[in-house]
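Only a single protein chain was left out; the remaining protein chains are all shown in position.
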Amino acid sequence: MKKKVALLLALVMVFSMFAVGCGGGGDDAEYAGTVKIGVFEPASGDNGPGGKQEALGVQYANYVQPTVEIGGETYKVELVEADNESDNGKAVTAATNLVSSGVSIVLGSYGSAVSIAAGDVFKDAGMPAMGITCTNPQVTKGNDVYFRICFLDPFQGTVLANYAWDNGMRKAYCLSKLGDDYSVGLANFFMQAFKAKGGAVVYEQFPDKNSDFTGYVANAKKQGCDVFFSPVSIEAAVLIIDQAQAQKLGMPILAGDTWDSNKVAEAAKGTDVEIIVTTFYQEGGNAQFDEGIKAWMEEDSTALKNNGGNTDLAAVTAMGYDAYFVALEAIKAAGSTDPADVLAALPNVEYDGVCGKVVFGENGDAVRDVAYVKKCNNETGKWEFLAEQRVEE
Amino acid sequence: MELLSKWLPYILAGISVGGQYALIAIGYTMVYGILRLINFAHGDMFMIAGLMAVYLATALPLYITLPLVLVLTVMLGCTIEVVAYRPLRTAPRMSIMISAIGVSYFLQNLALYATGGLAQTYPKIEWLARTVNVFGASTKMVTLVTPVLVIVLVVALVMLIKYTKIGMAMRAVSRDFETSQLMGIDINRVITVTFVIGSFLAAIGSILYFTNYTGIMPTSGGMPGLKAFVAAVFGGIGSIPGAVIGAFVIGICENLIKGANLTTFSDAFTFVLLIIILMVKPTGLFGEKNIDKV
Amino acid sequence: MSKENVLRVSDITMQFGGVVAVDDLSLEVNKGEIIGLIGPNGAGKTTAFNVITGVYAPTNGAVALNGEVIVENHPQGKMKNLYKGKNDGKYKDVKVLTPDKITKLGVARTFQNIRLYKGMTVFENVLVAMHMNLESGIFGATFRSGKAKREEAQMREDAMNLLRMFDLEKNKDDLATSLPYGKQRHLEIARALATKPKLLLLDEPAAGMNPQESAELMRLVERIRDEFDLSVLMIEHHMQVVMGICERIYVLDYGALIAQGNPEEIQNNPRVIEAYLGVDD
Partner (left out) sequence: MTEERLTARCLSKKTKYILSAAAIIAVLALVWVLEQNIPPTSSWSMLFTVIKKGAIYSLVVVSMNLLNGFTGLFSLGQAGFMLIGAYAYAIFAIPVEAKDSVYQYYEPLIGFSVPEMLTNAMGGAGTVGGTLGEYLGVIILMLFAGLVTAGIAFLIGLPVLRLKSDYLAIASLGFAEIIRTIFQWDGLGSVTNGSNLLRKFPTFSSSLFPLIVSGLCIAIIVLLINSSYGRAFKAIRDDEIAAEAMGVNLFKHKQLSFVISSFFTGIGGAMLAMFQATVNATPFTSNMTYELLLIVVIGGIGSVTGSVIGSFLFIACSEWWLRFLDEGQFLGMDADFMRPGFRKVVFALIIICIVLFYSRGIMGTREFSWDGVFNFFRTLPTRLVAFFKALPGRLVAFFKALPGRIVKFFKTLPSRISGKVKKLTGKTKNSKNNHINNTDKREEAQ
C-alpha cells in the first residue's frame, strides 16, 4: 500500500517536472523577441486586494499596448507576476524569482514594506525597479535601482494634516499596523505635521491578523478625538468602518491612498461613517482611460473579480497603467532588453500619464506636488472629488 | 457611574468575543479530553465555516445558508476526523498532533486558493448586525445575543453529557480510553459525536464572530483558535465549564487591556495569562490533578 | 550479625489521597545480603520501591542509605487530615531527593514492566547508565577533549564487560526492544549495574521465566552480589527463586508488613499462608 502511494507520488512529481518543461515554450514568430516586465505585487495577504487592483492597471496597459519597438523591431511584452504575499520574508524570494525569470524591469509593489524588504535583491542584481504606489521614503532612499512614480508619505502626511487642521480638527486618533512600514510611516509623518500645527494626537498600533477593532474605535471615542486617522490596508479598513458604524464613532475617518478603493466605498455605503482620503488619481480625470478599462473589465471576469466585483476605479489601477508605459518608455530609450541598459535610461524618462506627468527627481522619486482629496458618498457608495491639495514648501 | 460608562464598551466587547471564544474552546476541550489531541485544525475549521457562509449566501437566502453551514461544518469536522486522525489511532501522540497541524496548513491554503487571498465580507444578518444601545454604549445586537446563546448551549451540552447514554459513554472514554473499550463502548462513535458537537459549536461561533468582525481571511481562524485553546487550558482542559469561564476571562481581559491603551499587548496578554496559570496551577482552573492518566 | 547496614526504611507510609498503598513499612538490608520482598498482587511492593528510589515522596517516614537519610517526610497540607498512619510527629524533616540523585548515591533498580530505551541499542542502553559518572562537561564531551576520549573509552570497555557477563555482547548493536523477553530482563539488570550501585533493587526479575531460566537467574543474582560487592532487595513472585536465594524475606499485605524472617520461617507462617491462600471460615 505504502509503496504504491509512494510510486504514485513520485509519478506525479515526474509528471509535474515535464509540465514545467513543456510550459515554457511557444514564442510567437511574428515578433523579434520578447521583453519581460516583472510585476511584483501581493496577490494574497493583507495587501492582496490593493495589489490586485494595482496589477490590473498594468495588465490593462499590457492589453492596450502589448508590443514595444526596440531598435526598429517589434518585441512582444510579457508580464511575469510574482506574489509577494504581503510578507517581508516571502518578498525576498518572490523578488529573486522575478530576477531569475529574466525580466528587464520590475514594477511594484503595493505596500512599502515588501518593496523595502526586496530592495536589496534588485540592487544586488542591478535590476531596475519602479514603485507604483509605495509611498514610504525608505523605498528609494539609498537604493540606486529603485524608482517610483507616486508622491511620498512626508508629502501625503502633510497634506492630510493640513486638511484636518484646516477643517477644525484639533485632536487626532492615529492607528497603524505593527510591522507595516506604509501605515506606520504615514501615521508618523501625519503626526509630525499635525503636531507642528499645534494639534494633539493619540497613537495606537494593532497587531498582525487582528480583526477585532472594537477596542480601537472605543478608545478613539473615549479620548474625545476629532478625527480618526487610519492609513491601513483595505482589509482592515472594511472592519474599521463596520465597527465605527456599530459603535457610532461620531468623527470623520481620514486615510491615505490605500483607502481609495471601491471595496472601502462599498463598505461605507448605507452607513453614516464619514470617510476622507487623499489619492493619486480622480476617476473621470481621463475619460478615454476610464471607459477603456471599464469595458475591458466587463469582458474579463477575472479582472472584474480582482477589482472587487464592480468597475469603479481605484487610483492604484491608474497608477499601474502609467507605470507600465513609463517602463516601456525606458525600454525604448534603452534600446535593449538588458536590465542594465534600462536602468541607465530610466532616470531621464519623461511621460505624460493619466495621473499627470512623471519626471524622476532626487532619489529616483517622481516629482509630484498634487494630491486629490476625496470623500465617500454614503448613499451611492462612490468616491466624490473634494479638493486638490498642494503643500506650500 | 462615569467609570462604568467609560469601560462599558470594552466589557461589552469582551463578553461578546469571550462567548465566541467559548464556543470554539468547547470543541478543543472535548477533543482533548477524549483523544488527548490538540486539534490545531479546529480554528481553521471555524474559518472555513465562515467562508462557506460567504459563498453559500451568494446563491441562497440566509435562512437556508445558515443551517446548511452548520450541517456542512459538522460534516467537515467528521471528515477530518476520519481522514486525518482515525488512521493514526495507533500512532504515537506526536504524529496525530502533527497531522492536525498538516490539516490546518491544508485548510488555510485551500482558503487562500479559493479566496485568491482576498478578504471576504461576511453576509449581513440584519437582526444580529443591527446597532443597539446599551446604557449609552452603542454595539451590535450580536454582543447581547452571544452570552445568552452560549449559556443556553452550554447548559444543553452539560445536560447531554450528564443524562444521556452517549454522554455517559463520553465521560467514560475520557476517564479511561482502554477500559471503556473493553466495556463495549464504541470508541469511534463517541469520537465522532465529540467532533460533531465540537464542529457544530464552532460553526455557531463562526456565525456570531464573523457577524461581529466581518472580514474573513485564510488566517482568520489562527488567532481565535489559539486563544480559544488557551481558554481551554486556562479553565482546565477537559472541563467544559472551565473552558467557558476561561474564554470569558480572556475575552474581557483582552479588551480591557486595549482600553488601557496597551493595544500592542492585547494578544500577548492571552499568553502571559496562559503561562501564569501553567506555573501556578498547571492543570488549569477546574482541571483534575492526574489528568495525564485519563 | 554485626553486618554493616546498607538500607534502612523506617515507618514508611504512602498514601494517594485516602488510599493507603504502603502502611508503616520498616525494613533493613545489610551489606552483602539478598533480601526478598513478597506479597500478593497490589500489596504495595512496587510502591515501596518507588519511595526508596525517589519516584514518590512518602507521606510519612524516612529512608536511610548507609546511615545517611536520603528521604524523609511527614504529612503536610491536605494530607494532614487524610493521614491514617500511626507515627504522626515522629519525623520532622522534609528531604526528598530526585531519583537521579538517589541513583548517584548507589541505589539502582529494574522495572516490573521492562523500561528499556526503545530507540537505542543494547550497548547504548548500558552506556546511558554510566553517563552520570562522567566528569567531562558538555563542551569536552562534544569536542572530544582528551579527557572525554579517555572516559568514553573506559565507559565502552566497562559496558562491554558487563554485556559479556550477561552474554549479550553478540546483541550489542541490536535495538534493545528487539531482544527476546528474557534477555531484556538481563539487559535491565546489566544497565542497573552500570550505575555502580551499592544496593540493587530488582522488581520481579524472574517474571515470565521458565524454571530453568529462573534457576539461571538465581545463580546470576548471587554472582552479581559477589562480584560487584553489593546488596540486593528483590520483589519476586516465584517462590522457588525467593526461597532459593533470599537470606531474609519481608511479606507485605495490603501495604502493611505481616511477616519477616528467613525462608523457612516465612513458609510456615500462618499469616503468610492466609494472605496468599485466603482463609476458610
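For reference, chains read A, B and C in written order, and residue numbers begin at 1 within each chain.
By definition in this document, a residue touches a chain if its C-beta (ideal position, glycine included) is under 8 Å from a C-beta of that chain, and two chains touch if they have at least 3 such contacts.
Remember, it's a predicted structure, so these values are computed and weren't measured experimentally.
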item: Chains shown that the absent chain touches, full complex; value: A, B, C
item: Residue touching the undisplayed chain, where the options are C:95, C:118 or C:223; value: C:118
item: Hidden-chain contact residue, picked from the options B:8, B:78 or B:98; value: B:98
item: Options A:37, A:70, A:113 or A:218, residue touching the unrepresented chain; value: A:113
item: Interface with the undisplayed chain - residues on subunit C; value: 16, 21, 42, 44, 46-47, 50, 53, 55-56, 98-101, 103-104, 108-109, 111-113, 115-120, 124, 127-134, 136, 138, 141-144, 148, 151-152, 155, 191-192, 194-195
item: Chain not shown, touching residues in subunit B; value: 32, 36, 38, 40, 84, 86-95, 97-99, 101-106, 108-110, 112-113, 116-117, 177-178, 181, 186-188, 219, 222, 226, 229-230, 233, 264-265, 267-268, 270-272, 274-275, 278-279, 282, 290, 292-293
item: Residues in subunit A touching the chain absent from view; value: 2, 5-6, 9, 16-20, 22-23, 25-26, 43-44, 81, 83, 87-90, 92-93, 96-97, 99-102, 113, 116-117, 119-121, 124-125, 138, 141-142, 178-181, 184-185, 188, 205, 207-208, 339
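One rule holds for everything that comes next: only the chains that are shown with their structure count from here on.
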item: Subunit B and subunit A - chains in contact with each; value: none
item: Pair of chains joined by the greatest number of C-beta pairs in contact; value: A-B
item: Farthest-lying chain, centroid of Cα atoms versus that of subunit A; value: C
item: Centre distance in Å when subunit A and subunit C are each reduced to the mean of their C-alpha atoms; value: 72
item: Shared interface positions of subunit A, touching two or more other chains; value: none
item: Subunit C residues counted as touching two or more neighbouring chains; value: none
item: In the complex, subunit A residues that touch subunit B; value: 42-46, 48-49, 52, 83, 85, 178, 202, 204-207, 209-216, 218-219, 221-222, 234-236, 238-239, 242, 245-248, 267, 305-306
item: Subunit B to subunit A touching residues, read off their complex; value: 6, 9-10, 13, 17, 112, 116-119, 121, 129, 131, 137-140, 212-215, 217-220, 222-223, 255, 258-259, 261, 263-264, 266-267
